[in-house]
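Heads up, one of the protein chains got dropped from this complex, but the rest are sitting where they should.
Labels for the chains are A and B, by order of writing; each one numbers its residues from 1.
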Amino acid sequence: MARARRLERKPMFAVVVTAVFFAWLYLPILAVALFSLNDKKSLSTFSGFSLRWYDDLVHNDALIDSLLASLKIATVATVGSLVLGTMLALGLERVRSRRGRVIGAVTLLPLVTPEIVTGVAALLLFTGVGLKLSMTTVILAEITFSIAYVTVIVRGRLAGVSLEVEEAARDLGCTPFQALRLVILPTLVPALVGAGLLVFALVFDDFVLAFFTTGVDPQPLPVRVYSSIRFGVSPAINAIGTLMLIGSALLIVAALVLPRLFGRGTSSLDLITGGQK
Amino acid sequence: MAVLDRRGAKPAPRSAQRTWLWGALLALPTAWMVAFFVFSMAIVVLLSFGRTTNDGFPAFATSTANYRALWNDVYLELFWRSLLYALATVAISVLIAYPVAYAVALHGGRYKNALIAAIVVPFFASYLIRMYAWKALLSDDGLVNSGLRGSGLSDGVTFLNTPWAVIGGLVYGFVVFMILPIYASLERLDVSLIEAGKDLYHGPVRTFFSVTLPATRAGLYGGVLLVFLPALGDFVSAQLLGGASTFMMGNLVQQQFTEGQNWPLGSALTVAMMAALTVLMVAYLRATSTQAQEP
Partner (left out) sequence: MSTAPMSTTAATTPSVSLRSLTKTFGGSIVVDALDLDIASGEFFSLLGPSGCGKTTTLRMIAGFSDPTSGTVLVGGEDVTSTPPHRRDVNTVFQSYALFEHLDVRGNVGFGLRRRGLDKATLNRRVSDMLELVELGDRGKERPSRLSGGQRQRVALARALINEPKVLLLDEPLAALDLKLRRAMQAELKAIQREVGITFLFVTHDQDEALSMSDRVAIMNEGVIEQCGTPEDVYEHPTSVFAAGFIGTSNLMSGTWSSGCVAISPTVSIPAPGHQGSAEGDSVSVAVRPEKIWLSDLTPAMFRLPGTIVATSYHGATTQHLVSITPDLTLTVLEQNLPRMRADDRWIPGDRVEMGWLPEHTVVLR
């Protein structure tokens, strides 16, 4: 396993570089968390522990509405993109024609398009069709954007399930549809779990798309937080921000770790890092 | 043995059940993407030729007024600024990503996956809050300034509302998209190549430029694209960490759809931005793929 071998020299620079990087990466986040527990309004001097800002949150009806709205949006969008993304992944893996490749490319476009462009486009589409902006429009836009993530992750897993497994199912008496239901989909479950958790976190936190496609009330949580930030920094924002960060972090960690419990090579982490050799 | 009778061989019927299922599976998502993505883009292009009615509502038309309005100094300066910020973001990201990816990939050992996870997790958790975090840190009453004042180093530096704050925010937001591809490339690299290079080139720096960099080219090119594209169109960083003097294209677009209420102009801006992006991307892909063909 020569490839995994470490280089034979003092890793001092490596340790320093990694330490500095992680400090830069986590310092702002930790600062946010720290000062959300401050008993005074200051964001530069920590005077004592207090949960008052979190207490305020709980009593902030508008914020709670937004939180619930975001949860609802994320849930529906996750289910929708999982269904559509999986259908897409299955179809693309098997349909090898020119048309299939074009469709594959088009579905990846949202990933390389700046969010502001998709946001504007979605806004124009909805108003052009006469659809009033609301949670529904946010959900529709988020699904469109998230399909690509699901497709990529599921295709990655699908590539590891050889064509022969599907043929074996048919050889043993399954119609193509039964083969899909009884053999292929069960094998995809780890990938679906990982993709689902990832999409949930992304949609929940998403700001730009939500900004352009939301109705007046209730607004998704990131949009409401953004409005507050426009007025200036405050510990209240620190509090809600900390909660959002913790929630997302837990989801992402779960997305990376859970599928691994199903076996090697099935988690998004492996897909990202190129897999273990 | 049965007689060969080629005359009687009939053409075999197509077994029709094989591909209908997969084609059917493609139909619904494709229809969705066409409706919600392709079609919506088309409307943006259409409205860019539109106008605003007297009541202030956007309407379709066939006027190039919006595009002509774009061709003036103010907008062009904005475009160049966005381009500059995005390029700076890419450059700084490369400078950060390579050492970090290198350190984790080649010296991470058992902790490699944990380290990568620790890097990835924050990046997928709320871009908005992380920009806010810097805003809070760098503001005049923020932690950094109070630290500077407290230690007597300075009376307070204005970090916010400067190009560097915006670029810093962009880097903080997108550097992971540079780290991951480079990391993946380094993972696939054969370590003995680097060791052989060190023998040949007698120095870590030269080894890096002559061996490591060319071998991880693919990751680098991917990372550049994945950082440049969102950075160019971003408006959150400029909005929260910058001001009027650091406006980017994204801010201008956002303005047209909120306070400015000039949707046709906003559409034209969006189309111009997409056109610029496409041109740059195509040129970039051309340049990098011809390089890849070199032995």
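What we mean here is this: a contact is a pair of C-beta atoms (placed from the backbone, for glycine too) under 8 Å apart; a residue touches a chain by one contact, two chains touch by 3 or more.
Nothing here was measured: the structure is a model prediction, and the numbers come from that model.
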Residue of A:69, A:103, A:183 or A:239 in touch with the missing chain, whole complex considered: A:183
Sole contact to the chain not displayed, among A:16, A:172 or A:246: A:172
Touching residues (missing chain, whole complex) on subunit A: 162, 164-165, 167-175, 178, 183, 186-187, 189, 263
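Keep in mind that, in the parts below, only the chains that are shown with their structure count from here on.
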Footprint of subunit A on subunit B - complex, ascending: 17-19, 21-23, 25-26, 28-30, 32-34, 36-41, 43-44, 47, 96, 99-100, 102-104, 106-107, 109, 112-113, 115-122, 124-130, 132-137, 139, 141-143, 145-147, 172, 180, 183-184, 187-192, 194-195, 225-226, 229-230, 232-236, 240, 250, 253-254, 257, 263, 266-267, 270, 273-274, 277, 281
Sites on subunit A touched by subunit B in the complex: 2-3, 5-8, 11, 13-15, 17-18, 21-22, 25-29, 31-32, 35, 42-45, 84-85, 87-88, 90-92, 94-95, 100, 103, 106-107, 109-110, 112-118, 120-125, 128, 140-141, 143-144, 147, 175-177, 180, 198, 201-202, 205, 207-208, 212, 222, 225-226, 229, 233, 237-238, 241, 244-245, 248-249, 252-253, 256-257, 269, 272-274
